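A single protein chain has been omitted from the complex, and every remaining protein chain is retained in its original position.
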Amino acid sequence: MKRSRIVMLVMLLAVIPATLLLGLKLPGRSYYLLSALVALEILIPFFMAFEGRKPQPRELVTVAVMSALVTIARVAVPLPSFKPTFAVIMLSGIAFGPETGFIVGALGALGSDFFYGQGPFTPWQMMAYGMAGVLAGIGFAPGRLPRKNWVMGVFCFICTVLFIGPLLDTSTVTIIATTFTWENMLPIYASGLPVNLTQGACSFLTMLLFGNAILEKLERVRTQYGMMETDDDGL
Amino acid sequence: MKREENDAFSRCHPAVGFTFFVGAIGLGAMIMHPAYIAASAVFAVTYYCLLKGARGMKLVALSIPLFLFLTFANPLVNHDGQRVLTYVFGKPYTFEALLYGMVIAGMLIAMILWAGCYNAVMTSDKFMTLFGGMIPTISMLLLMVLRLVPNMLRKIGQLAGARRCIGRGAAENATKKEQAADSLNVLSALMTWALEGGVITADSMKARGYGTERRSSFQIHTLTGQDICLLGTMGVLTVMIVRLIALGGTAANYTPIMEITPVTGRYVWGFAAYCAFLSLPTVLYIKEAVQWHISRSGI
Partner (left out) sequence: MAHFEIRDLSFTYASAKGRLSLDRVSFDVDKGQYLVLCGKSGSGKTTLLKQLKPVLSPAGKRSGEVLFNGVPVRQLSERDQAAKIGYVMQNPDDQIVTDKVWHELAFGLESLGCDQKTMRARVAEMACYFGIQDWFHRDVANLSGGQKQLLNLASIMAMQPEVLILDEPTSQLDPIAASDFLNTVRKINLELGTTVIITEHRLEDIFPHADRAVVMDGGRVIADDRPRNIGRLLYEQDNPMFTAMPTPVRVFYGSGGSGECPLTVRDGRSWLSEAFPAGAKVKSLPETKNPVEDNEPALIMKELWFRYEKDTPDIMRGVSAEVPTGSLYAIVGGNGAGKSTTLKAICGINRPYRGKIRIFGKPVEKYRSAELFSRCLAMLPQDPKSLFVKKTVREELEEMNSDKARVGEIAALCQVEPLLDSHPYDLSGGEQQRAALAKVLLTEPRLLLLDEPTKGIDSFFKETFAGILAELKAKGITIVMVSHDVEFCARYADMVSMFFDGQILTTDTPRRFFGSNSFYTTAANRMSRHVFTQAVTAEDVIALCRANREGEA
């Protein structure tokens, strides 16, 4: 087994539960700290896997371009919350596999926070964006879902509205909610819903219009210039 | 010179800044005691204004309504507490919940302001100094992202302009649908452009030996005696504060029964340590200002 996989298992089975247990003993509103720690602990194995793989410059540059596009996607469309951010991440996940997809998402989040301001939400955002890449990478690994524009669009919409959006809203909960009760959390999730729906719709539209065109572009870089041997076996 | 460069704390080694902000935000999240939160908010406001000048005051002013809103809204969802002030929609509106709301609001604002200071002080190159050696590939990626984003923003302008000049882009009076479709088109063109440029970047990296040896990392920031001194001070203070939290010196409970450990008396050293920690950047700033003033008047 690869070292990164071992680290991932250790994290999931030992370190994260330990963090949570420790959190029960901490005073105050430590659930923010706790959640940020857990988010960071999820990041570590992915980062280690990427470091360990020693990617070639061409792969690095491509990942950097996609991550930078995640940032750009936040400003490129002049309509509020209608941003193709997740579509960009998920396409990277589909093209390069879940591990690289995670890196694109996480770095996209970190990078854009350098331009729009970092905050307590940064670790959360990195984790959530990264997860978008992982989900798409697993869902569309060779032999799984067909890479058709509409399939990718629907998948992207569902992930955004049901998973990534709520995950990001949860970070808001840990930062501003006074206590962890459904009563407190529901309004936050509810207020997040329209934003998530718009985001989802934009992701859907992007996939529908450009899904395979973008995959082809990534493919072109790969074949034209001979790069990137990924082991996208879907984790 | 930007105001941030004028600040003594910003010119310290990145490790100093990073430790401070992790401490200020992390410890801040663990303490629910009103006096400590007030202290955190006061120091955050002071340092933020020193860093940002008049622009900083604006954000501080904007945060007041947020503070009031969160304070008065909390009792509407949280009905616990003994001293009922009034009834809203048939539910009790309690003093304890109000105070709790105030504490939460204060904490949130302190966090926002500390995050603002963090963004001003911890520029990307400092971040890189800290993590470049630890996670070389990921920091390399981050570097490239930071380099690409301004490039892409400029290119987006060019692409949109070029398309408009052949009558293809969205006109000024375009519908939202047209705008969205056009910006997605631009984004797609941008991607092709960036990927093709990336091939050259990759060649340029290979040409300069990327990946041939274990990468070292050029340190533009050097650790000075003052930095070590500051790190030591912060370390000692942090240990004291953690000890204080473990002893229950910062314990505060609001609902259903209000219990707040007094600041004065046996835990006064803890409060002093907390204030000392948070005041470090401000103290450095003032110290330097005074020194300049003296040396100038001496001339």
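Think of it as A and B in the order they're written, each chain with its own count starting at 1.
Here, a residue touches a chain if its C-beta (ideal position, glycine included) is under 8 Å from a C-beta of that chain, and two chains touch if they have at least 3 such contacts.
Remember, it's a predicted structure, so these values are computed and weren't measured experimentally.
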{"item": "Given B:P65, B:G167 or B:G265, the one touching the chain that is not displayed", "value": "B:G167"}
{"item": "Which of B:N185, B:T238 or B:T261 contacts the chain that the document leaves out", "value": "B:N185"}
{"item": "Positions on subunit B contacted by the hidden chain, ascending", "value": "124-125, 128, 143-144, 146-147, 150-151, 154-155, 158-159, 161-168, 171-173, 185, 188-189, 192-193, 196-198, 200-201, 203-220"}
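Operating definition for what follows: only the chains that are shown with their structure count from here on.
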{"item": "Residues of subunit A that touch subunit B when the two form their complex", "value": "26-30, 32-33, 47, 50-51, 54-58, 60-65, 67-69, 71-73, 75-79, 82, 84, 103, 107-108, 110-112, 114-115, 117-120, 175-176, 178-179, 183-184, 187, 202, 205-206, 209-210, 213-214, 217-218, 220-221, 225, 227"}
{"item": "Complex interface listing, subunit B residues touching subunit A", "value": "25-26, 29-32, 70, 74, 77-78, 100-101, 104, 107-108, 111-112, 115-116, 118-119, 122, 124, 127, 135-138, 140-142, 144-146, 148-149, 152-153, 156, 176, 179-181, 183-184, 186-188, 190-192, 194-196, 198-199, 201-203, 205-206, 210-211, 245, 248, 250-251"}
